[in-house]
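With one protein chain held back, the other chains of the complex are shown just where they sit.
Moving on, here comes chain A:
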Amino acid sequence: MNDLSDAKTVTGAKRYSAGVMKYAQMGYWEPDYTPKDTDVIALFRITPQDGVDAIEAAAAVAGESSTATWTVVWTDRLTACEKYRAKAYRVDPVPNSQGEFFAYIAYDLDLFEPGSIANLTASIIGNVFGFKPLKALRLEDMRLPVAYVKTFQGPATGIVVERERLNCYGRPLLGATVKPKLGLSGRNYGRVVYEALRGGLDFTKDDENINSQAFMHWRDRFLYCMEAVNRASAATGEVKGTYLNITAGTMEEMYERAEFAKQLGSVVIMIDLVIGYTAIQSMAKWARANDMILHLHRAGHSTYTRQRSHGVSFRVIAKWMRLAGVDHLHAGTVVGKLEGDPATTRGYYDIFREEFNPMALENGIFFDQDWASLNKMMPVASGGIHAGQMHQLLTYLGEDVVLQFGGGTIGHPHGIAAGATANRVALEAMVFARNAGRDIWNEGEDILRDAARTCTPLKQALDTWKDVTFDYASTDAPDFAPTPEVSM
């Protein structure tokens, strides 16, 4: 299969004679290479074209994502080119996937500008994804060395300080996206915010495509939303927030909207992934400088994260976003309406929230990753979830998460505030039961039914959505199953 498995790097003057040479012979395949602690490592899933050797394909990816071009150039000899060449050092067949291979590629740290996701991604995914000898290519995971992690700000606020600012501990946060997502006037929009927050939610949220349209310009939305936030705060004695989406056509407009949100006393602003990595990093700096929580909606990610054979895994996007410095990022619900295999989603959540990720192939995590005390990101679970799933949500997603019930709040038969109250009561009852040592996975429905005895809105919510589940096969499950332990 791998007729180049003993391919050797050609050295000396022969290496630089004009013409075309195999990438594997140009120094981009180094099977004996041991990655340095300071190397960036990328793991690609490669699907070579028929007849293309897997090692040559891996070497080509290494070459085209670092120094190579299609032919030999003598100007390499003016540089310390051995150092700058990315090195494919390991190629493994993907289990149960004919024609696919995992290629491990190491990059010297000096290839990258400090603190720039744009620069990192221009190298790693800049050029290689359209490369003809490959049918498909997917960036599955990256190992980011501590030396590089430390060049990034990281989340502007982080989970710990976010909780301190919100005065909210020991339970998931609750949110809802305002619906319908398009068409409400500012005044009507603020009504939804007020009802949801006074009913018991911590946050409401603009949707990804709510910016400044004819039916509601951004200043109107901000003004009415902050009236709603303050009224709800007074009605409950709690800190409340609404993610004001400042996404706009230019950075200047985004800064203007962010400043207005700050002036009105908002605790949180929101941006969309589609604004781009550099804009995200700029807003993260602004958020750190202005004591603002920064929510990121991953608008557009499924265009490149969902298919297993081609694109960029969401776990890589999550790592980049933790470096870039956002506080909140959507990461799947497992049980809701959007893509999310439980094991893969667990891997994402660990990347968001842990100080250190050990390699966990069963969760799709291929490398140990030390986060070097960068703040933690709060995952957001949103899309087709309701109060009746609270035991599953708490079991799968844990405590440090924002659970966002949009339809599951606003669609309540007795109104938005009742929907919010149902969610909050379900949540508190489930956290209480978990802390008291109950088996919430198996007793969850009983716990909810008991809580509903003193809470009519919860009873109504459970009755309305009791049969709603979204049970479809995942398109992005891990390649490795955990080995069952054999009891001796």
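In this section, a contact is a pair of C-beta atoms (placed from the backbone, for glycine too) under 8 Å apart; a residue touches a chain by one contact, two chains touch by 3 or more; residues count from 1.
In this section, contacts and distances are computed from a predicted model.
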item: "DsbE family thiol:disulfide interchange protein", "Acetate kinase", "Glycine cleavage system H protein" or "Ribulose bisphosphate carboxylase small subunit" - which is the UniProt name of the missing chain; value: "Ribulose bisphosphate carboxylase small subunit"
item: Contact partner of the left-out chain, one of A:V402, A:A429 or A:L448; value: A:A429
item: Hidden-chain contact residue, picked from the options A:G200, A:G325 or A:G364; value: A:G200
item: Identified contact with the non-displayed chain, of A:G265, A:P358 or A:P413; value: A:G265
item: Hidden partner chain, touching residue among A:T9, A:S212 or A:T236; value: A:T236
item: Contacting the left-out chain in the complete assembly, out of A:A147, A:L223 or A:L361; value: A:L223
item: Missing-chain contacts mapped onto chain A; value: 160, 163-164, 167, 169-171, 200, 219, 223, 226-227, 230-231, 233-239, 260, 263-265, 355, 373, 376, 421, 424-425, 428-429, 431-432, 435-437, 451, 454-455
